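Pasting a structure here, questions to come.
All protein chains but one are shown at their positions in the complex.
So, chain A:
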C-alpha cells in the first residue's frame, strides 16, 4: 500500500512519519507514535473519545486522515500538562470526580479545552453544547459540566 510522508507537530514536538494513504490520525497517533490518549470508542465519529485539537480546532481523529495533517499543530490530552503541572481542566476533572472509568476523559478534556480557548467564561449551556459530541457512560455528565465551569473560573482567577 502506498505510504505518504507527513510531518506535523504533536504537543510541541516535531513528528515525521510515513503513513499509509487513508490511515486515520487516530491510528497514527496511537499505533505509530504511541500517544494513546485519544481513544477508539466507535471509529465513526459518534462518541468523541478520539477528540484532539488540530490547528486550534476540535477534531475527531478517527475521521481525520493523517496525511491531511501535513504541517499541522496537533494537541492531545497527553500534551496538556506543562512541566509536570496539570492543566486547570485536568485538575478540575480530578477534583470533581468527572472521571470514572476514564475512557472518555481525554476526549472530554479536548472538547472542553477547545471551548475555553475561544470562550474563557462559558455558560452552562455553552459547555453542554461544546461537549455534545462526547459520550460518557459513567458519570451522568454533571461532574463534567462542573469541572469545565470550575476550570474556567480558576483560569479567570489566575489570569486576573
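Heads up, the rule we're going with is that a residue touches a chain if its C-beta (ideal position, glycine included) is under 8 Å from a C-beta of that chain, and two chains touch if they have at least 3 such contacts; residues count from 1.
Keep this in mind: contacts and distances are computed from a predicted model.
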item: Identity of the absent chain, which is to be given by its UniProt protein name, from "CoA transferase", "Sugar ABC transporter ATP-binding protein", "Sulfite reductase, dissimilatory-type beta subunit" or "Xanthine dehydrogenase D subunit"; value: "Xanthine dehydrogenase D subunit"
item: Contact set of chain A toward the excluded chain (per top definition); value: 1-2, 20-24, 27, 35-37, 39-49, 51, 57-60, 62-65, 67-68, 76-78, 80-81, 86, 89-91, 93-97, 99-106, 109, 111, 114, 124, 128-146
